[in-house]
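A single structure is presented below for examination.
Incomplete set of chains, arranged as in the complex.
We just call them A and B in the order they show up, numbering each chain from 1.
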Amino acid sequence: MHAIGVDIGGTKIAAGVVDEDGNILAQTRRVTEPDDAGSIDKAIGEIYAELSSSYEVGSIGLAAAGFVSSDRSGVLFAPNLAWRNYPLDERVGALVGDDVRIVVENDANAAGWAEFRFGVGRDVDDMLMLTVGTGLGGALVIGGKLVRGAWGVAAEVGHMRVVPGGHYCGCGHEGCWEQYASGSALVRDAQSALITQPERAARLLELVGGDVDQLTGPDVTQAAQEGDVLAIELLANLGRWIGEGSASVAALIDPELIVIGGGVGAAGDLLLAPVRNAFAEQLSARGYRPEARIELAAMGNDAGIVGAADLSRV
Amino acid sequence: MHAIGVDIGGTKIAAGVVDEDGNILAQTRRVTEPDDAGSIDKAIGEIYAELSSSYEVGSIGLAAAGFVSSDRSGVLFAPNLAWRNYPLDERVGALVGDDVRIVVENDANAAGWAEFRFGVGRDVDDMLMLTVGTGLGGALVIGGKLVRGAWGVAAEVGHMRVVPGGHYCGCGHEGCWEQYASGSALVRDAQSALITQPERAARLLELVGGDVDQLTGPDVTQAAQEGDVLAIELLANLGRWIGEGSASVAALIDPELIVIGGGVGAAGDLLLAPVRNAFAEQLSARGYRPEARIELAAMGNDAGIVGAADLSRV
């Protein structure tokens, strides 16, 4: 049976009809107002009406950044949306009718599940997905099942502490992994280098016209791909933190595969090689165990749609 | 059906007949030679002969410290025994016959499973067990299943890194959790305090007759229970590391219960209160989620026997 997957962002919604093999048969989008929960409900209703007119659909999977209730019916808290203990399935259900099943999922879980089912993880049973973006999100599959945790908030990998007394995190704690292993950390470190090492940062400064605040992750990637030594170091440092933290996770759950998603994947081997080296050097009991493979995500930006749709069937 | 659980230590073996409710119906012991793998096989054979003469037994669970093969047939590596890629089930099977099923498990996993099935975790689905002894071992239960990992070496919690550039660990890495959250760490820190703060350490020095090298964990616990300020601080510091590391694990797997086992449990609330405080202060997204309970283990030293027996049935 087909399912609709909906990826609910801060200002827009992307959705698609997904078949049982993870193919997207049709897609649509809506712009929404993050402060107006009703506008999101309404947009989802319209999306359902549009897509279900051409396809028979048995369920809808709704993916959003936030804490999802453990029964997958609603959202406890979403940092970028107006939801606080919001019964999303009820509200959307009132608009789309009772004969379609509605399931809410965390967006990183949805993307990870898509990789597990149809992407780079389709041949493994135990997988860790890391989504390296503004923050560091994740998803965990153990024994072929998505790990949601006792209260639905598992795989908040970005808030594992990796440095006692380390960088402050928006969550109120110090030294969270996402302060070292995220696109934001890459940009912050690059901006710092522009100030403290201007001569080495000549190419990066040139790319941003001398305006440090304009620097983005893609600038670093571009410079690195041109061979710029500082940019290569910055990506290697990001990779080191991803790899070393992954070794700690591996000590706990012993995955077969670790998938790196998010925009930084564009750097390819300039990121991936340092990740793998750091992981191998830091891995506990190395030599007495096979080592997890580390690969880039394969599903691209549609992973949230595909994963949400697929999870709504289960 | 009854099962035999066997807890294989470095120099002795303890075993028992266990019923389906986790009760031990009969027990026996053997002294063994750690460097002689054959002596261990033989002792297990004798134990089986002895215990199966009075009880009908369907399976044997063998628990040992080491890396167990993912099919649970043998041991890849055991730090304190002569096993290297040792086919334990085959060797023991040759002695006990084909009609009894033999399953090998990691000892920390066995103890954790006993707590999950019959001890403090019997009402939960998602549980982390921490065994705070010479090192820091663990077991992980997710969705009611023991997590063994892709290659059988999951729950090596003691080798998650908590301090970059931190204390050297016997595993070859720096900053492993067990260097901060173990009985050995407690003793090491206490011995350091005897040297650097002798006046505050008066009671501890008295307990060891002035011989710093004689200091043990129970000495610290005794002094703390008498009200000694330094000993209370040392336990609180141990508790803080246990609690803060647990918060990182909780960010990843969101357990309902965290169980603290091992000898340090004798300190009771002098350890448990700091663990809980540190966990709560460090927990990600606190206030938006229920918090895991943290409790002392309830099964005592027989947990390995009971857990190994029970796991041999599954």
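The criterion applied here is as follows: a contact is a pair of C-beta atoms (placed from the backbone, for glycine too) under 8 Å apart; a residue touches a chain by one contact, two chains touch by 3 or more.
These figures come from a predicted structure and were not determined experimentally.
All protein chains share one sequence; of the complete assembly in this entry, 2 are displayed, while the total copy number is 4.
As a working rule, only the chains that are shown with their structure count from here on.
Matching CA atoms, the turn from chain A to chain B amounts to 180°, rounded to the nearest 5.
Partner chain A is touched in their complex by these residues of chain B: 67, 76-77, 124-126, 138, 140, 142-143, 145, 147-164, 171, 173, 176, 244, 247-249, 251-256, 282, 284-285, 288-290, 292.
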